[in-house]
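Every protein chain but one is kept in place in this view of the complex.
Chain IDs A, B and C follow the sequence of writing; residue 1 opens each chain.
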Amino acid sequence: MAGNTFGTVFRLTTFGESHGAAIGGVVDGCPPGIQIPAAYIQQCLDKRRPGQSDVVSPRQESDIIELLSGIFDGKSTGAPIAFLIRNKDHKPGDYDHLKDAFRPSHADFTWTAKFGFRDHRGGGRSSARETAARVAAGAIAQLLLNRSGISITAWVSSVGPVAIKKVVTVSDLKNIDANSLRCPHPEIAEEMLAYIERLKTEGDTTGGIITCLIQNVPAGLGEPVFDKLQADLAKAMLSINAVKGFEYGSGFAGSAMKGSEHNDLIEQLSVDKTGKSLLKTRNNYAGGILGGISTGEDIYFRLAFKPVATIMRDQETFDKAGNKIVLQGKGRHDVCVVPRAVPIVEAMAALVVADHLLRNKCLEV
Amino acid sequence: MAGNTFGTVFRLTTFGESHGAAIGGVVDGCPPGIQIPAAYIQQCLDKRRPGQSDVVSPRQESDIIELLSGIFDGKSTGAPIAFLIRNKDHKPGDYDHLKDAFRPSHADFTWTAKFGFRDHRGGGRSSARETAARVAAGAIAQLLLNRSGISITAWVSSVGPVAIKKVVTVSDLKNIDANSLRCPHPEIAEEMLAYIERLKTEGDTTGGIITCLIQNVPAGLGEPVFDKLQADLAKAMLSINAVKGFEYGSGFAGSAMKGSEHNDLIEQLSVDKTGKSLLKTRNNYAGGILGGISTGEDIYFRLAFKPVATIMRDQETFDKAGNKIVLQGKGRHDVCVVPRAVPIVEAMAALVVADHLLRNKCLEV
Amino acid sequence: MAGNTFGTVFRLTTFGESHGAAIGGVVDGCPPGIQIPAAYIQQCLDKRRPGQSDVVSPRQESDIIELLSGIFDGKSTGAPIAFLIRNKDHKPGDYDHLKDAFRPSHADFTWTAKFGFRDHRGGGRSSARETAARVAAGAIAQLLLNRSGISITAWVSSVGPVAIKKVVTVSDLKNIDANSLRCPHPEIAEEMLAYIERLKTEGDTTGGIITCLIQNVPAGLGEPVFDKLQADLAKAMLSINAVKGFEYGSGFAGSAMKGSEHNDLIEQLSVDKTGKSLLKTRNNYAGGILGGISTGEDIYFRLAFKPVATIMRDQETFDKAGNKIVLQGKGRHDVCVVPRAVPIVEAMAALVVADHLLRNKCLEV
Partner (left out) sequence: MAGNTFGTVFRLTTFGESHGAAIGGVVDGCPPGIQIPAAYIQQCLDKRRPGQSDVVSPRQESDIIELLSGIFDGKSTGAPIAFLIRNKDHKPGDYDHLKDAFRPSHADFTWTAKFGFRDHRGGGRSSARETAARVAAGAIAQLLLNRSGISITAWVSSVGPVAIKKVVTVSDLKNIDANSLRCPHPEIAEEMLAYIERLKTEGDTTGGIITCLIQNVPAGLGEPVFDKLQADLAKAMLSINAVKGFEYGSGFAGSAMKGSEHNDLIEQLSVDKTGKSLLKTRNNYAGGILGGISTGEDIYFRLAFKPVATIMRDQETFDKAGNKIVLQGKGRHDVCVVPRAVPIVEAMAALVVADHLLRNKCLEV
């Protein structure tokens, strides 16, 4: 059973290869009456695409989205929303030398082991290009979340060893889009950039960490016992290329704390205008989720990305026939994809929260 | 849409509350002809249950499993396998003082926010008691995996700040069951025990880290793009009570590495008797998964558990009506649940791998 | 991928064999706060069980339901509702002579072809006994539907060639439970009974037709394009043992009509207190569903049941080894199961409507 669909009620199916005719997706389960401006989706896509700065790969894809269905007079109709992004700037010949090579730390070997052969052009379906469809669908999810005032913000908190050490406050968030690193602390962004530029001259690459904050999620989202909110967030995040770890709230550091320190003492329990009770705890080590269900406080989590596997150095490896070969480092490639992954993380988070917002409706009768 | 089912082809649905009549589960999708000895499942359950040592809660549940269906002449028939564990040693009255209290860092508030009310007896459905059903189902999954020679081993790698610092080798694994901490290094186990005993006298609790190793998984398991093997493992693990983080392969540390260090250079590409090609890389930083698909090398991951939320100290909190109350620390509770979580982690890993083993069959035609 | 789960939001998983320890089920997705009296479920089960009259098999199963979870203080909690019915009155030895036989028009051959072997005792999982779990779950669904005033009534409209020829009016429905045939026309019920008694003396069996009426379904239920309301009803009904056909509204007869006759001219379009518009058509040939979505008018459909395959006559057949054998007609068996299938049809209809009622909630945001 294949795995190209994500979500249960708000559900995305993606398709397409890096160098096929197009990539795209179908969103099923979007409620009717949501305004879906194509321009907003395009803008989200533009944040993800390569060629935005010297930090990232100079491939110049325009990534123009075409909305094919499910929208009438600018609004969702309740029917599936299909969209398409044509692949333009590809030169299949570029990849002929990789046809039989198993590149280190790429999916070449595993894809071949599973399917018997693979579309080798630019990584085919295993290329991060597939995530453009996630960003488009995430934009639609965000338009749904806007109705409930839910906002999602992600940023780069480390690049290789260069990490934010101070606390990130809400007022720092406005800086995220002000630099190509998507880092809320401009001075750290500078350090990150310097590190990336040094690696570039060395033909090397790096990974990094993204932090994501989800605000204004109402208490009550998440489905015990298997579809806990953090479980679905973890799955969403680990399904993104290059992600190696996920932690929410106190995370790994929390495992070393004592219960008496870690317990989120309730400081306030108030009731809002709609009659919903609101929780405020001392530290929110819970990360906004208890027992798999949102508390109403901020949800936050962190993701580790491995270094980019394509380096500009020669590497020994094997081909399909089992022969040793030398893989030459050449072409256009990112030193660090973490800044470009920020909108992907936001998109996947939006898909999870939108799905759980709708799933929670099924409790009412 | 509720979330009490896990898996797609090998699929578990669990039910039951901590202090209801029983907990249990239904496994659907187990192929026919697998030997299912009740004694083996019972033995797995015995590893999880409380009351095994002075480290963990003295509650003396016998947790006797009853297999209700799907087995004939000792073998699975292809029909659903339902099983039941009666709740015996519960004294509902014990929990009356908690009826309206929102205990800090427990699911009391969120469960009430979501469902309007809750079964407050011993945590109801949010109790870790539900995981006994996972262990039983995981045992069935393991019996299936045995046919392919796949083995799963988890252990405690830290308790609070006390952590294994050396490399854990295959020969260390035999020590895991030799101590109540399920730690492969006996001397570290001693330190962990001392730390737990000190916390006990302080009425405090701690968290910890579990490492899990999956051996002999064939190359090719995992379904791109959303149901990547690591994505389903992450979801499985984050669905376990108290888990705050997941990392596989190089994990968070990998995010600080350079591509040239991190890349898993292929050292060998051989072919086994069945014609499958086998990979051996220098470091396996990939953690046995590339592009969401198993490589055939060892899969390994780490999980962070938060400290137990029930402490033997008085804590201020709120009740349902919004009144401040003082919660007294009393009763029988674990200082550290991490050793008891080892079989749960193994069970969830077995469910994921069994599911993907069967999902992968759908590629053949 | 096995098929023991029905529904998407209101979801039933059943388990158990005719002569195993027990049969039962798990209902996941029942919203919290619904009163679930065990006595009501028991009463529904009592309608289905054998031994009610001389029409049906004299097997005396008491079929006592035990509710295991998901109910607290008499109300659903939102957690899965598991239930169990122990098998009591079975004598496994009774079936030894059938161990290797492939009985004509039974599932013996196909079950063996699929799974390699089978639990031959009383049909194992392919026995109609499994439907007791459907009736129990359907009773829970009906308790949910009661909140919306939705009612479901099924009756026997033919037994073999003996059929109701008059129109069945709402006032006839009160007669259904007044006779063992569950036929709303007492004089036809007499004829049916006479026919069955004649067949009994001949050692023969018969089939029949059930009609089902669903009243007060609000307009708007059903999910185009694949999960049309009639599509899910058809699946539900064809999943019942012995059902060979399904038609709704004008059905097969409608295929011979002209558009000008068949079109349901709208006679009235009014608005109810809640602001919902109500449709009234001249003939409701649509059967209460247009474009896969309920119109708000009565939903009605008919089901064909084949004759009982176990007859009290000797039949030639084959065993597993391919040898010709003679199967002797003996034991306790129904001449006609159609009256006993009435509560099963109602239960499956309730499951479908409850599921679609909850699915429809996902459109609101």
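Going forward, a residue touches a chain if its C-beta (ideal position, glycine included) is under 8 Å from a C-beta of that chain, and two chains touch if they have at least 3 such contacts.
Computed from a prediction, not measured in an experiment: that's the story for all the values here.
> For the unseen chain, which displayed partners does it touch in the full complex?
The chain that is not shown touches these displayed chains: A, B, C.
> Among B:G29, B:G70 or B:P104, which residue is in contact with the omitted chain in the full complex?
Among B:G29, B:G70 or B:P104, only B:G29 touches the chain that is not shown.
> Which candidate, A:T13, A:N179, A:T317 or A:N360, sits in contact with the chain we can't see?
A:T13
> Across the whole complex, list the residues on chain B that are touched by the chain not included here.
Here the touching residues of chain B are 1, 9, 29, 31-32, 34, 78-79, 144, 147-148, 224, 357-359, 361-365.
> At which residues does chain A meet the chain that is not included here?
Residues 1-2, 4-5, 8-9, 11, 13-17, 20-24, 26, 28-29, 32-33, 66-70, 72, 77-82, 84, 114-119, 124-125 of chain A touch the chain absent from view.
> Touching the hidden chain in the full complex, which residues of chain C are there? Just list them.
1-6, 8-9, 14, 102, 104-107, 109-111, 113-115, 125-126, 130, 158, 160-161, 199, 202-209, 219-228, 230-239, 241, 244-252, 254-266, 269-271, 276-277, 279, 281, 285-287, 289-296, 304-311, 313, 315-318, 322, 359-360, 362-363
One rule holds in what follows: only the chains that are shown with their structure count from here on.
> Compute per-chain Cα centres, compare each with the mean of all protein Cα atoms, and return the closest chain.
If one averages C-alpha positions chain by chain, the most central is B.
> For chain B versus chain C, what separation do you get between their C-alpha means, in angstrom?
39
> Can you work out the whole-Å distance between the CA centroids of chain A and chain C?
46
> Rounded to the nearest whole Å, what is the centre-to-centre distance of chain A and chain B, using the mean of the C-alpha atoms as each centre?
Centre-to-centre distance between chain A and chain B: 26 Å.
> Tell me, which residues of chain A touch at least two other chains?
1, 9, 224, 359, 362-363
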